[in-house]
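A single protein chain has been omitted; all remaining protein chains appear in their positions.
What follows is chain A.
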């Protein structure tokens, strides 16, 4: 499907003129949450204004290729390397992470970290948001993830069940274009509608995955009084594969191609570029630009970019939001901005789980429950790495095609955190900067050149196996986003301050993950090379053992949903309890993160919320029937 981003749409809306319009909805943030909501509201005939903090550039093939060029030319290829770093809407960067000394917050980068635990977690502030750099792994949450408190006495219960969200998972899988097979994905209570198939067939496992599976499949594990057998399972992926003709009752599925170009060399099936993060070179991977392009075609969606929300204004009497004040900067790389206003019937904060509470708190809106910004969650990643006995052809495929998901759920969650395990097709890249670090070491320290270098590379790189344990972090009110007028950015916006520690519950899961990795490596006959550096910024000690913990960029929990206004920030529709016409959407609404990468669930939640937004708009704009007595 050809998705044309309307020419000039990123800069044709005059902010001054827009300020005179009463939009049906003003959406802050042009990532997947904002794009989905704008697209669905506009389909229903509503007028929407999107405020985007990133540069005002259309999504074009040329623009996309400039991201790629920036990536190719970057000496360090971290997950922000393709995207322009602007001074006015700064982005946290993985390379910013520093060890935090007690009592001394690290304010050297945009995200101020007061610790005690430092994280490299990031988000991308360009049109399309973090879906530009996301890996596009699209796991549904388990039914038990919604009932953690009831079942396991840990974390929180959702005011929604898996069954409530299931139809919206279906819709999100259509929008994102998920490639997977139901037979692989129905486990640990995940159910699908009768006859459901994913839009596209599952991507094949990598040669590396299969090599691991040969020895791993059937490995017995006893945990929490339950016995199970591990196996390598393919992950559902938000990237184009082979359309399933059985989709939608036999209607089939038409994959969505690259934005603003025809499907010739780009926008078709995944080509195995092994670069999902930080950028798919051919837009086989979904990004929110694909949804935005369609939304903007409606003619009912206006977009003002280079617009950083500054303050949410409230009517003191009714508590309703009256307008959003924002700073419109002139150029991404230099100071100079104007203060503008956006007015609407509804307001939707879709900026992410750090920026949403940051904006609310900077506006003095702490929430009647006092929970705004609290319960910050992410996944804690533990990596373990080894060399397989044989050449596995590492560094081919998508970043990750398969993994171990058998320990995502179970009774052991009373005691310790669950995890999902990725088999990384990009070897020890994340843990140790492979393969460049291997190259440098072989040449500089190993004296290798010519044939012995080629041999050394095959021996050392093509046998790499890295397991990434994505460990659940439960909500804890002490983990939170705050603001402080002492920390502002160039536009005078208060910067987010993160206070974060990894709870023992998670650390018990981490410790178990490390033990399990040793067993797995032994079963595979692999040489364990895992060693955790005490000087690493994310070094954490538990029960006398130290671990390197990394962030997952799976931001969640800072405006959690609930059914009780005194213990939550938003209701099950993601509507603010305090401000009737305000929705805070995205990962921030999630009471638990489970062991799923958050984007699919964010998309499902937003699609569900659209229904509430539409009925609210209809109710609040319906003509009042006046009965006249005769």
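As a convention for this text, contacts are C-beta pairs under 8 Å (C-beta built on N, C-alpha and C of every residue); 3 or more make two chains touch, one makes a residue touch a chain; residues count from 1.
By our rule, contacts and distances are computed from a predicted model.
Trainee: Of the candidate names "Integral membrane protein", "NADH-quinone oxidoreductase subunit H", "Sorbitol dehydrogenase" or "PTS mannitol transporter subunit IICB", which one corresponds to the UniProt protein name of the undepicted chain?
Mentor: Of "Integral membrane protein", "NADH-quinone oxidoreductase subunit H", "Sorbitol dehydrogenase" or "PTS mannitol transporter subunit IICB", the absent chain's UniProt record names it "Sorbitol dehydrogenase".
Trainee: If the hidden chain were put back, which of A:90, A:128, A:159 or A:281 would touch it?
Mentor: Of the listed residues, the one touching the omitted chain is A:281.
Trainee: Just name the one of A:259, A:362, A:461 or A:556 that touches the chain not displayed here.
Mentor: From the options A:259, A:362, A:461 or A:556, the contact with the absent chain belongs to A:461.
Trainee: Kindly state which of the options A:195, A:220 or A:450 is in contact with the chain not pictured.
Mentor: Only one of A:195, A:220 or A:450 touches the chain omitted from view, namely A:450.
Trainee: Tell me which of A:147, A:269 or A:529 is the one touching the absent chain.
Mentor: In the full complex, the listed residue that touches the missing chain is A:269.
Trainee: Which residue from A:425, A:517 or A:576 sits in contact with the chain not drawn here?
Mentor: A:425
Trainee: What chain A residues would touch the chain not displayed?
Mentor: Where chain A meets the chain not shown: residues 68-69, 71-75, 77, 203-207, 210, 241-242, 269-275, 279, 281-282, 391-398, 401, 425-426, 435-436, 439-440, 443-444, 447, 449-455, 457-459, 461-462.
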